[in-house]
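Taking it in order: structure first as structure tokens, then the write-up.
Only one protein chain is missing from this complex, and each of the others stays in its spot.
Entry: subunit A
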Amino acid sequence: MSEGEMAQLMEEVEEKKKLIAIIRNKPWRMKRRLVLLREAQQFVDKFEGALGKGKGRKWYAYKVMMTKKWIKFQRDFENFRTACIPWERKIKEVESHFGSSVASYFIFLRWMYGMNLVLFGFTFGLVVIPEVLMGLPYGSIPRKTVPRPEQPTAQDYSVLMDFNGYCKYSVLFYGYYNDQRTIGLLKFRLPLSYLMVGIGTFGYSLMVVIRTMAKNADVGGGDGEEGEFTFAWKMFTSWDYLIGNAETADNKYASITTSFKESIVDEQENQKDENIHLRRFLRVLANFLITCSLGGSGYLIYFVVKRSQEFATRDDLSWYEKNELEIIMSLLGLVCPPLFETIAELEDYHPRIALKWQLGRIFALFLGNLYTFLFALFDEVNTKLLEEEGIKNASIWALKEYYANYSMMMNDSEATPPPMDPSDVIRGPCWETAVGIEFVKLTVSDIQVTYLTILIGDFARAVIVRFLNYCWCWDLEAGFPSYGEFDISGNVLGLVFNQGMIWMGAFFAPGLVGINVLRLLSSMYYQCWAVMATNVPHERVFKASKSNNFYMGLLLLILFLSLLPVVYTIMTLPPSFDCGPFSGKTKMFDVIMETIDLDLPAFMGTLFSYAANPGLIIPAVLLMVLAIYYLNSVSEAYQNSNMELKKKMQMARDEEKNRRNNTDSTNQVMKDLEDLLPNRSLAPPAPPEPEKKPEPEAKPTKTKPGAAGKGVNLQKDVALATPNPNARGPVRQPPGPRGPGPGPGPGQGRGRGRGPPPR
């Protein structure tokens, strides 16, 4: 075989291979696909061997075999991965009853569970297990022992519930970890691992969130203009094929009908502008009220944190006083959103816009609360740091006294005294553990409040409505209060903020991620049960388009905001002197410096010191800024050219329509003549034959308004598209910029949910 033939054959083989790879994307019948697939595979098998002749034959055959094995491995791995995805049946059940928007919340929950499981794996495997297996056991050194004064109560249930006592001196919290540089036979560097895992948590989460956002961005469908295809989209994309339940289907029919009727009404009338001044005033008033309540809630939290600091000094606290902070925060999160919704009634916005405002306000509320909490916490940390100085001196003093006492008692100043019992050593305040405890308590109370809300707000309500209905004056099921609807946006926001708290607290309390994994797991089952047993499908289905990326964007924002406090603490605050893996160092990241100096070869140290030189970093930052600027302008240029092309297409359409109008109206006489002539020699050879016929018919109705002819509602002035061009003016405004007609999806439902790592 000659070279040319060889090359051609190779090309053909490549083509067949490509066909095999994309054959499932072809819109053919399955039978045809199977036949073509078999042919292509036989061709490839037959000729691939032949191509291997000549030089490099063995290598070629080896390459082919490895590719086959690789494809098979990929396929098996894919199969395995799909088999591992949990809760597929459950989600399908929810989907068929409630539609894709509610199910997207559960898909999001499942994705979060997957991410948290990976974080848990990191933390557990690289920090907790080494400390437990290779580190010193409980009770051997002061930081791992309950101090003598606390020992009598250390096992009390109430103390454990507060995460004091034995809980505080366990692997759950920062303070337990020893600062030994290497532990065990394997010389595992625990402090380094602790820091790396802390940073790696953020890095991994960032990577996963951005990857999912990129995947979802593709799905969004690009740049459909607002209202460009309102009716077409309504007609072809409003039925949710996932519905598998008769009641949901009924609801869906009703909501589709309502939605069409609304759009028709919007088409026919322009919204009259009511008193615009009153509307503006009401909006300003509403915003003012909401800002007041946001400020009020922020102040309330600050006040409560201050009070809890006072409480910390007292001992006789009631249960309420001990948990006041967490209760208040959770209550605020519960009470304020409905409050905002009621105030927003004043504003009178379109539902989709109102939903955006609502979500923005809830976001501001949670953010404000979280950061006020953080600032108050920082105050506490600073107080503790000051305390530490005093205690450090006191403990050194106590040690000296102990030695002095000992030698006095033994009357032998030469013998070495045994080390002081660990529980007697005076302990520093250990602010990191305190912060960790605060976050864990917050998370736990959040879990409790969420579960209680579902139990009371949904379950008890459903039970009351169902059973009290028999003996009540009005129909509880149809009127107030009726069954609840699943609040998608509230739940998703709750999940996002909970994750933010986990990210913030995981550095100070490694056990927090484990608690979160348990929480997500139980949440999945609990909420699935609750939604199926106590909720009804939404009456009006609003789908905020691209809302899936909205929630991912929110998650990304929260990730950055949680990153800040942790990075600040690592970089600036000095670690406690007697607890945690960084005790004794001036700053936490000194561990890295130490590792570079002692463990890595010398040249790496010099390399790092060069890399850390400002003279290198500033130009690098500058370069990145320039790159961002360049990419930004390129993307703007593409957007502009896109707009130009769209305009051109629109103009071409208009021209076509114009031309058609003009030809028709001027050549009507000619057309009548043509109809009479047998060979239609004067007729333009236009394909749309069937269209010509309605025109002469509709002509007489042109002058009769409201005729029941070929359907045009001629009573109103609005111009509608009809095949009869004579019913309107020669130039028609394309359906581009439309009034406040509801688009393909305002509101509360979610779009797609299935983004993420499990597939």
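Just so it is clear, contacts are C-beta pairs under 8 Å (C-beta built on N, C-alpha and C of every residue); 3 or more make two chains touch, one makes a residue touch a chain; residues count from 1.
Going forward, contacts and distances are computed from a predicted model.
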Legend entry - Hidden subunit of the complex - UniProt protein name among "Calcium and integrin-binding family member 3 isoform X1", "Septin", "Creatine kinase U-type, mitochondrial" or "Ribosomal RNA-processing protein 42": "Calcium and integrin-binding family member 3 isoform X1"
Inset, instruction - Write down which of A:60, A:138, A:229 or A:302 is the residue touching the left-out chain. - result: A:229
Inset, instruction - Among A:8, A:67, A:153 or A:257, single out the residue that touches the unshown chain. - result: A:257
Inset, instruction - From the listed residues A:59, A:73, A:239 or A:610, report the one that touches the chain absent from this view. - result: A:239
Inset, instruction - Could you please point out the subunit A residues that touch the chain left off the display? - result: 20, 23-25, 27, 29-31, 33-34, 37-38, 75-76, 78-80, 82-83, 91-92, 95-96, 100, 104, 219-224, 228-233, 235-246, 248-249, 253, 256-257, 260-261, 263-264, 267, 543, 545-546, 649, 653, 656-657, 660, 687-688, 690-691, 711-713, 720-723, 735, 744-745, 751-752, 754
